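Note that this is a trimmed complex: some chains were dropped, and none of the rest were shifted.
Labels A and B are assigned to the chains in the order they are written; within every chain, residues are numbered from 1.
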Amino acid sequence: MSEMLKVAVLGAKGRMGTAAVAAIDAAPDMELVAALGRSDSLDILVERGADVVVDLTVPDSTEANVRFAVEHGIHAVVGTTGWDAARLAGLQELLAAHPGTGVLIAPNFALGSVLATHFAAKAAKYFDSVEIIELHHPRKIDAPSGTAFRTAQLVAAARAEAGVPAAPDATETELDGARGASVDGIPVHSVRLAGLVAHQEVLFGSHGEALTIRHDSFNHESFMPGVLLGVRTVGTRPGLTLGLDGYLDLEG
Amino acid sequence: MSEMLKVAVLGAKGRMGTAAVAAIDAAPDMELVAALGRSDSLDILVERGADVVVDLTVPDSTEANVRFAVEHGIHAVVGTTGWDAARLAGLQELLAAHPGTGVLIAPNFALGSVLATHFAAKAAKYFDSVEIIELHHPRKIDAPSGTAFRTAQLVAAARAEAGVPAAPDATETELDGARGASVDGIPVHSVRLAGLVAHQEVLFGSHGEALTIRHDSFNHESFMPGVLLGVRTVGTRPGLTLGLDGYLDLEG
């Protein structure tokens, strides 16, 4: 029989933390050994023998949390933002000194979104044209979304590397903004609509055909399967992994 | 037995004219009595006893063609552009002197497109948010499309009349163009993609729900059913009708 993975959650009182606690509790192969808030001591992780810690805290505390985990041989799955190049470099140094420990830092745990971005980057060089439409609830303050921005950058890079020319576009007369924003040359359109949650379409087109890759996030629990996949995998992937796609089996 | 409608086509050598000739020829209730080009005499219409003439010529000749038809008691279905207010006023005067004759001038004969615009205008006041995405082949020189422009205007007018407030939008940081063009306050996004033909989506949203009205034009024969409907109906609608929706049964 396989043993239960002992999992701890940091930031357990936040919205994502609450969902993570529930999901880990419900997973048949995991045991929730700690659900810690801001004022709890990290020593509890060691006392409870955590195998994996899930960090869903805030930019100010994530670095100290993850370093503590690595120093104690606890694998970490990190959804908190704020990991700049300097922090990442420091963490990589620390991991070199703890070669059996794994850390996953991922900006996005929604499996469908990660797959959609991966597929879009793969398809990018095979089509004459590509544009991105992202659709969100109207309380969002930035446009385009971070995911659309990153998708456009990856798509543009793949096309540049393959030497694909710019998409054809005969537009002569444009009402300002109609053709969207340009992210590395890829048009990105941002829709803000009451009722929606978070959605993205990448549209590819060539002679007589189109390929559309659409991701819909209907609620904020959509990242949970990705967190569980991270928890299950991180122990087998020593060192630092950036992005959940590093854990997906997408070759060939 | 109902008699066959005798139909003539002007501009019969053009792309739309060729399709119209074929469609009328194939219609079981119509007889094609003339298919005239630029150099043919309009007298042929009278000689052949045309009941209805379909004008698919050019802005320079459409006015003379239609006036000739009305003066000879021939109903006219007109797909040619170039009918400004002065021409329309003159035609209306002429029709007043020929009270049994009907003329339909329509910018768009694709039934699905006409219905989509009509439904969008009807739905406009019941939702918090509305945006338009139009998608076309990359050889199109204007953005947004004329249909998207007109749809946005009708939607905006319906919302203004009903006193609907502006759609919520918390955008603070926008990459230039991301939120589309604004047509009377309605965001319009124009996609140009190899492989596509002509497509439009009107998206409405409110608390927890969305309504999407999408029209796809897959090829240039899509206007033919509308032309045939016009030919069948124009004889029963004396005077001037602007827009095919005037012939559709959409009340109630």
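Convention: contacts are C-beta pairs under 8 Å (C-beta built on N, C-alpha and C of every residue); 3 or more make two chains touch, one makes a residue touch a chain.
No experiment lies behind these values; they were computed from the predicted model shown.
S.K.: To what total copy number does the complex in this file extend, with 2 chains depicted?
M.R.: My count for the entire complex in this file is 4 copies.
To be clear about the criterion, only the chains that are shown with their structure count from here on.
S.K.: How many Å are there between the centre of subunit A and the centre of subunit B, using C-alpha atoms for each centre?
M.R.: For subunit A versus subunit B, the centre distance works out to 46 Å.
S.K.: For the complex, which residues does subunit B have touching subunit A?
M.R.: Residue positions touching the partner: 127-131, 133, 135, 138-144, 149, 167-183, 187-196, 203-210.
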